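Here the complex is missing one protein chain, while the rest keep their positions.
Right, chain A next:
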Amino acid sequence: MKIQTILAAGAMTVAAIAAQNAHAGAVLDGIKAKGFVQCGVNTGLPGFSAANAEGKWEGIDVDICRGIAAALLGDANSVQYTPLTAAQRFTALQSGEIDILSRNTTATTTRDAKLGLTFVGINYYDGQGFLIPKALGVSSATELDGATVCVEPGTTTELNLADYFRAKGMSFEPVVIENINEATAAFFSGRCDVYTTDASGLASIRTTMAENPDDYMILPEIISKEPLGPVVAQGDEQWSDVARWAFLAMVEAEEFGVTMENVDDMKANSTNPGIQRLLGVSPGMGEALGLDEAWAYNIIKQVGNYGESYEKNVTAKLGLERGLNALWTDGGLQYAWPVR
């Protein structure tokens, strides 16, 4: 045995008990037994996942978990939320503390291959940008040489930032704060010139946390690709299938024009075989996934289709248009695999 392996072995003892749920089907069985989905979300990013004034969690990331709960348990409210910082999220998933992580998380090679994770879909196509106070007098990211930049640790953002400045031959001083509320407070108090994260996150911070949003602007440069999506741990393929198809059903429903409002009507009257398959009028899909035949009906009835979720959370709260997240038929990237 190599010395590194021995050292690792010594270190592993800590996680031994935590990691015991690795046998196949364990996550799915666990959820059915306890009767709810344990969902890891952001500690507070309006539009994606944030608790509203009544303490109810809202956002497109939250809707993913609600959709899964509706498909699996028949009730979109059978979800318990665990707010996580960027630095905590993967450990929480690996240790089995949460069943699914739906927390604006970028899919990358390392995370997919080395961390024992599976990305089940991309529910938001994003890119990294820069938020600045207008008083800074800068109109392009290429003018940011020497700036102080606030960033959350343990994110792809932190790496892209270093890459971008290195590639442009510019220098910067990072201020790395784990909690998003502390980090934004540091930015708004003038500790940093620039705040960087995904463009959607910047819009969220600007519109919901700035005292006067008009004093701040997002620079035009988008410096990275950030495909954000829900993640599950490897080892329970049946569970990752359920999570994947619950999301895809929402996109498929939008393509078919099935909405929260007309879903009952569609179920009773639609003659479109695709819609009939989706809503379980012609059975088979539910059985294939090990779910009730009304799985997709429950999602759409209780949570809505992808477009409705986007409209309600992202457009209404952050004022962001569909852009890359429009359906492929409208020139976007959202493209559901066929439910058949």
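Just so we're on the same page, a contact is a pair of C-beta atoms (placed from the backbone, for glycine too) under 8 Å apart; a residue touches a chain by one contact, two chains touch by 3 or more; residues count from 1.
Basically, contacts and distances are computed from a predicted model.
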Protein name, per the UniProt record, of whichever chain is missing from view ("L-lactate dehydrogenase complex protein LldE", "Amino acid ABC transporter permease", "Oxidoreductase" or "Carbamoyl phosphate synthase large chain"): "Amino acid ABC transporter permease"
Sole contact to the chain not displayed, among A:Glu173, A:Glu237, A:Glu287 or A:Asp330: A:Glu173
Of A:Gly25, A:Gly190, A:Gly257 or A:Gly284, the residue in touch with the unshown chain: A:Gly190
Among A:Asp163, A:Glu237 or A:Glu321, residue touching the chain not depicted: A:Asp163
Interface with the undisplayed chain - residues on chain A: 2, 4-5, 7-17, 19-20, 22, 86-87, 90-91, 94, 110-111, 113-116, 136, 144-148, 153-155, 158-159, 161-163, 166, 172-179, 182-183, 185-186, 189-191, 193, 233-235
